[in-house]
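Read the structure below first, then the notes.
Partial complex: the chains shown occupy the same locations as in the complete assembly.
Naming follows writing order (A and B), and every chain is counted from residue 1.
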Amino acid sequence: MAVVSVRKTISSRGNHHVLDITSQVADSVQQSGVESGVATVFVTGSTAGVTTVEFEPGLVADLETAFDRLVPRELEYRHHERWGDDNGHSHVRASLLGPSLAVPFNGGRLELGTWQQIVLIDFDTRPRNREYLVQIVG
Amino acid sequence: MAVVSVRKTISSRGNHHVLDITSQVADSVQQSGVESGVATVFVTGSTAGVTTVEFEPGLVADLETAFDRLVPRELEYRHHERWGDDNGHSHVRASLLGPSLAVPFNGGRLELGTWQQIVLIDFDTRPRNREYLVQIVG
């Protein structure tokens, strides 16, 4: 049994940019040399989340539309009073989606469906580098 | 320490069919012989999710109503333009709920509340067999 921790950085445009990180996670697992176990993908910071989706432009747009409708940017957020920030909706969306995803792997390969990709969604309001961790236990 | 991977199939009606998979997960843990650790339940495919709920018909209906209200089937989805599919809402619901759930166990038993069951929700629009994995690490 082993624990391997891989730190990753990815460039994001923000504003619910949906980033496909499947190959980075898969490479981390393969290079760890661990045969089977669970890869926990965790995004540090409180304005981004992780989930899976069939990564094609139509669905990416549908996801963005859903977040715009469910947690609109235009509402009033008490968070803005504190720091003069403009990203109250980013925080709320990130908390709803969650920062963490646990993906099983066997034979060094992630157990994803054919049309199922791991995505990091950056809800913040500006371009930035986002950091996430792939914690491999197995 | 050990990793035990159990592959499961379950028959689903689709259209937010809420399936109680608690006993299957519990049996997998017990039969693994692992005493304590974490069981990661992961549904392969991008139109289903996993969570917990008090599994009784009233709440199952309430959950279905909530998804119908939050991510309505009748909206326009860009995903439909790509494949001629009719399940854009299924994908969006699945991404929001998430495909993965990590449940601790001790003494070979899942650490669930008395009124807390593990459910797989199939959001796709047709009956099918759904596959999920129980990855036991401990």
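Things to note:
Just so we're on the same page, a contact is a pair of C-beta atoms (placed from the backbone, for glycine too) under 8 Å apart; a residue touches a chain by one contact, two chains touch by 3 or more.
Since the structure is predicted, the reported quantities are computational estimates derived from the model, not experimental observations.
Note on stoichiometry: the full complex in this file contains 3 copies of its one protein sequence, with 2 placed in the shown coordinates.
FYI, only the chains that are shown with their structure count from here on.
Annotation: 19 Å between the Cα-based centres of chain A and chain B. Every residue of chain B that touches chain A in the complex is listed here, in rising order: 1-3, 5, 38, 40, 42, 44-46, 70-71, 77-82, 88, 91-92, 94-96, 98-100, 102, 133, 135, 137. If you check the complex, the residues on chain A that touch chain B are 1, 36-38, 51-54, 56-59, 61-63, 66, 70, 96-98, 101-104, 106, 111-113, 115-117, 137-138.
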